[in-house]
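Okay, structure first, notes after.
Yeah, one chain of the complex is gone here, protein chain that is, but the others are all in their spots.
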Amino acid sequence: MDLFFYWFDHLGVAVFAISGTLLAFRKNMDGFGVIVLASVTAIGGGTVRDLILGLPVFWVYDPSYLYTILIAAVLTILWLRFRDFIHQKTLLIADAFGLAFFAVMGAQKALLAGFPPLICVVMGTITACFGGMIRDVLARDVPMLLKGELYATTCLAGGSVFVLIAPHNELLALLSGGIITLLLRLGAIKWKWYLAVFQEHGESR
Amino acid sequence: MDLFFYWFDHLGVAVFAISGTLLAFRKNMDGFGVIVLASVTAIGGGTVRDLILGLPVFWVYDPSYLYTILIAAVLTILWLRFRDFIHQKTLLIADAFGLAFFAVMGAQKALLAGFPPLICVVMGTITACFGGMIRDVLARDVPMLLKGELYATTCLAGGSVFVLIAPHNELLALLSGGIITLLLRLGAIKWKWYLAVFQEHGESR
Partner (left out) sequence: MDLFFYWFDHLGVAVFAISGTLLAFRKNMDGFGVIVLASVTAIGGGTVRDLILGLPVFWVYDPSYLYTILIAAVLTILWLRFRDFIHQKTLLIADAFGLAFFAVMGAQKALLAGFPPLICVVMGTITACFGGMIRDVLARDVPMLLKGELYATTCLAGGSVFVLIAPHNELLALLSGGIITLLLRLGAIKWKWYLAVFQEHGESR
């Protein structure tokens, strides 16, 4: 069971590493700079979570995460050398999968450490959003968080579902929380869902 | 007394949450994205301070700060739905109040934890400046810190006054440090005060 979670976590890291590599490709970055951007995206959110919770930073004591990043980045690079082209949506979709993995895994780590449900949901959101946020800030892209469609909201929804179900069935909680985050985010990308908190003003959407 | 400081701290959090919400309004952000930007602005500086000092991050163990942010953000959103307009200076003034609160509260927390005066002043400045800095970086605005008028300088001035008076009278120190920061910053906004460290060059001011 723990092993399942462990691989689930590595999968999230790999997916975010791919999204970092894709952005590096679009920005024409150099050799290891690509790896650096991939790494920051993949472990940035979890690092901020561990620091805030006062836990040991996960990848320092388990460098296998760094190998996962390296393998994901190198495979993405090789794939890009063959295709030499990325569809505009590819980066968004990789990011959505990463979001879904980390929204629940981040909440779960906080839950295991004994924090209350509200903090767990917040930590899931931080884990999921901060890696991509750092990636976009470094690459001088508009952070996806700010682009208008649902983004952080999907993590809050998925994390809340996870926290509600987790006391009863951890695996079911993980899967349903993750799938809800993923579907909400993919829907938001496809149909441009947004929660209009402000009335329309200034520049039109 | 401690209760007074506690509410003072919440007031600072609320003011910065308002400034984050105002910027989110100007940038047409979605539902919870607004709350995320408000939160990062309101607790970003204090989080960095606590991490650097090696103290437990304040809001993880007292989630009431998150409710303060939520209430401040929601009220600001409701106000914006009625007015649907913000005066250009409103954001600057909300930011100035937050700066004043946090420059002294940040210094006080470091003082209570037993750090020397220089570190306390630096921590006050970090608490006050970093939340707004993260807000501006995420929203792709020019950080206020870089805009030319006095900004970090006002926190250093207010924090120094606080540290000098605090051993004699904590409440007086808090009020005078905060008021000095606030007046200096409001003056800098109104009369464009700046400390010219470089001779004029390149683009004119």
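Residue numbering begins at 1 within each chain, and the chains themselves are lettered A and B in the order written.
Here is the rule we go by: a residue touches a chain if its C-beta (ideal position, glycine included) is under 8 Å from a C-beta of that chain, and two chains touch if they have at least 3 such contacts.
None of these values were measured; they are calculated from a predicted model.
Chemist: Which listed residue (A:L11, A:L66 or A:L164) would be found touching the missing chain in the intact complex?
Modeler: Within the whole complex, the residue contacting the unshown chain is A:L66.
Chemist: Which residue from B:L11, B:V137, B:L164 or B:L183 sits in contact with the chain not drawn here?
Modeler: B:V137
Chemist: Check each of B:L23, B:A42, B:V122 or B:I180 against the chain that is not shown and name the one that touches it.
Modeler: In the complete complex, the chain left out is touched by residue B:V122.
Chemist: Name, in rising order, the residues on subunit B that touch the hidden chain in the full complex.
Modeler: Output for subunit B: 51-54, 115-116, 118-119, 122, 125, 129, 133, 137, 142-143, 145-146, 148-153, 156, 194-199, 201-203, 205.
Chemist: Extract the touching residues of subunit A with respect to the undisplayed chain.
Modeler: So the residues of subunit A touching the unseen chain are 25-37, 47, 51, 56-57, 60, 63, 66, 77, 80-81, 84-85, 137-140.
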